[in-house]
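Notes follow the structure.
Here the complex is missing a single protein chain, while all its other protein chains stay put.
Moving on to chain A:
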Amino acid sequence: MTDTDSPAPDGSACYVYGVVPAEAHAPRGVEGVGDPPSPVALVRHRQVAAVVSEIDLGRPLGTPGDLLAHSRVLDSLAAHRTAVLPFRFGALVRDRESVTAELLAPQQERFLAGLGDLAGHAQFSVRGSYRQDRVLRAIVDERPDIARLRDQVAALPEDAARLQRIQLGELVSQELTTLGAQDAELLMRTLAPLAARASSADATADRPVNASFLVPHSGWQEFERAAEELAADWDGWLELRLLGPLAPYDFASQVVDVQEGGPPWD
């Protein structure tokens, strides 16, 4: 819960959102982390710059407002087509001098290479959720074993049917996961060819579709159109939600790790 490291939590520190090319502009009109928020600024070192704001250490970090501010700053950079390497939420460095001397100077080359890979792209994320009643109805229709168990459970008082309820829920959950994996595969087949990189989380019963795509600026409209067509095909069955343009949260570490000769992105 507590990230203990150095000094007493009073005074201020430098909250680091991410790294951008030195020629980038600080996001304007976007409020940063903290209450009240300080202006978001760039700390430049040669060809790279850290996106930072001052933060008061007098209160814990991680309120809903802080999380929203973190993504708002990074996403506004992405929306303005600035390449950005997002840092994980909660990166705090003592002061601007340390940002330059200890973060940017030693990592310049690595950051620059990562930014080069991401230049001209932004992340889009697609979330899907089933129209629950419609899908559950289809499952009951197609699985006689589930339909039977459902009838049994319905006939028994709630307390008596506990084990059957758990079994029923498990079967339904497994079936939702299977359906989700099929739908997620179709989504990846449709959208991944429009992206430079793509990644998809395994389907779960609650979240059949959860995928992210690194899309070139020139392809944003086409990508959105393809997502819209999928959503139209799935109307009433699976609701799609498209988020973006976003900072490349799902791809930044891969890009930087690859520079290091780490495991390639898969």
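To be clear about the criterion, a residue touches a chain if its C-beta (ideal position, glycine included) is under 8 Å from a C-beta of that chain, and two chains touch if they have at least 3 such contacts; residues count from 1.
Simple rule for what comes next: contacts and distances are computed from a predicted model.
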Candidate names "Gas vesicle protein A", "Nitrogen fixation NifU-like protein", "Transport permease protein" or "ABC transporter ATP-binding protein"; UniProt protein name, chain not shown: "Gas vesicle protein A"
Of A:A22, A:A41 or A:L242, the residue in touch with the unshown chain: A:L242
Omitted-chain contact residue, chosen from A:A22, A:A41, A:A91 or A:A196: A:A91
Touch residues of chain A, complete complex, unshown partner: 1-7, 9, 13, 16, 18-19, 57, 60-64, 67-68, 70-72, 75, 85-95, 98, 102-103, 106-107, 110, 125, 127, 129-134, 136-137, 139-140, 146, 150, 153-154, 158, 165-166, 168-170, 172-173, 176, 204-207, 210, 224, 227-228, 231-232, 234-236, 239-243, 246, 249-250, 252-253, 256
